[in-house]
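Here the structure is laid out as structure tokens; the discussion comes afterwards.
Heads up, one of the protein chains got dropped from this complex, but the rest are sitting where they should.
Chain naming follows the written order as A, B and C, and within any one chain the residues start at number 1.
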Amino acid sequence: MIYSETPIDVRYAETDKMGVVYHANYAIWFEVARTDYIYKAGFSYADMEKAGIISPVVDLNIKYKQSITYPEKVIIKTWISHYSPIRSIYSYEILNENREVVSTGSTTHVCLKKGSNRPIRLDKSFPEWHEAYMKIHEETEKGIDRKL
Amino acid sequence: MIYSETPIDVRYAETDKMGVVYHANYAIWFEVARTDYIYKAGFSYADMEKAGIISPVVDLNIKYKQSITYPEKVIIKTWISHYSPIRSIYSYEILNENREVVSTGSTTHVCLKKGSNRPIRLDKSFPEWHEAYMKIHEETEKGIDRKL
Amino acid sequence: MIYSETPIDVRYAETDKMGVVYHANYAIWFEVARTDYIYKAGFSYADMEKAGIISPVVDLNIKYKQSITYPEKVIIKTWISHYSPIRSIYSYEILNENREVVSTGSTTHVCLKKGSNRPIRLDKSFPEWHEAYMKIHEETEKGIDRKL
Partner (left out) sequence: MIYSETPIDVRYAETDKMGVVYHANYAIWFEVARTDYIYKAGFSYADMEKAGIISPVVDLNIKYKQSITYPEKVIIKTWISHYSPIRSIYSYEILNENREVVSTGSTTHVCLKKGSNRPIRLDKSFPEWHEAYMKIHEETEKGIDRKL
């Protein structure tokens, strides 16, 4: 797969009274990691928004295998597990300092025109981005394993 | 089904620059709603923790159908969609002011001894709670529709 | 003083690994309470934003006297400690279930035209709101004690 690795230093604010990272914060980390993936692939989510397009999460899944504590450092491994011009799925693994997978997850995204919420095709609005993701998709199909 | 309804007033802090509620905050609302469900069923998650048992989320799923804005008031409808003494699934619908379902989700929970992370059976540790949830399960099977 | 009281149920998500409410969350509660104060005074911050005016916090102060735990219920007492058409200060007390003051704070606000960040006078843009706050100011000067 074509993946990125994004380091995250756990913040004290992210813990709860169970003594571990509060579960909703994983979704925030996924977003940080996804933004980093996009950046390493040569694009920018902020620029997409500046062009009047938003890409909200329409589906979120997280599995919690082992808890994460403060002050751990974790790595979010991110890859695209499904791509079409109208819908993308990013998948994630959270690795602890021993590179054990302590959580997995995925987020599904569409692109919408800001304001009207009209669906947008990535190949029409951001053809270079589409080309890059098609290439990543093809490489993944061929079994290529590459870190962005 | 045997369900609770929990009103939530959207907080400004819960929005993001897309102008709508940030997606990770739905998981926080689910927790508020789940706590309310448990309370209305006659129990208390805080008391469970005081007894040295925690009940972390091991699986989270959220589908986002329509965005939620500030200052909307929403209702979280909560019910138990699966119950066994070792694993419970709570399901949720978020209703807007027109009672349209704008989001759905579920959280899966186990009970663990705090510290050791040893699994706990609800029927052994909290027999009354187990009885109440078995009764809710049976009523649900019979097609009874009742608000807690 | 002319004050409002806003009940807040502590959310589990608001705690940290110290076992108490994380200190930054008090600022979120102040905002919930301020919005409630404005509403009880007959106005709406959301409507102000719809009219293209924002009222950001320019100064925040919080004193933490006693910690707050989950699942406490607290009350935020809110009043206007300074008002002029260009700058308002809201003051807050957080009361626990025994009505002991466990925290105090204040937030200073200006009004700005959204986008340009040009300062706005409340008496010019929202004359009724200005009148109501002037009346509250006068009542406060006279030592009147009244709950909104």
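Here, a contact is a pair of C-beta atoms (placed from the backbone, for glycine too) under 8 Å apart; a residue touches a chain by one contact, two chains touch by 3 or more.
Just so it is clear, the structure is predicted and the values come from calculations on it, not from any experiment.
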item: Which of C:N25, C:T78 or C:T140 contacts the chain that the document leaves out; value: C:N25
item: Residue among B:Y3, B:Y22 or B:F126 that touches the chain left out of view; value: B:Y22
item: Absent chain, residues of subunit B that touch it; value: 12-13, 15-20, 22, 24, 69-70
item: Chain not shown, touching residues in subunit A; value: 9, 11-13, 28, 31-32, 35, 44-46, 70-71
item: Touching residues on subunit C - with respect to the absent chain; value: 17-18, 20, 23-25, 27-28, 31, 49, 54, 56-65, 67, 114, 117
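In the analysis below, only the chains that are shown with their structure count from here on.
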item: Same or different residue numbers at the subunit B/subunit C copy interface, by half rule; value: same
item: Fitted rotation between subunit A and its twin subunit B in degrees, CA, nearest 5; value: 180
item: Of all other chains, the one whose Cα centre sits farthest from subunit B; value: C
item: Rounded Å distance, subunit A centre to subunit C centre (Cα mean); value: 36
item: Inter-chain centre distance, subunit B versus subunit C - centres from mean C-alpha coordinates, in Å; value: 30
item: Multi-partner residues of subunit C (each touching 2 or more other chains); value: 12-13, 70
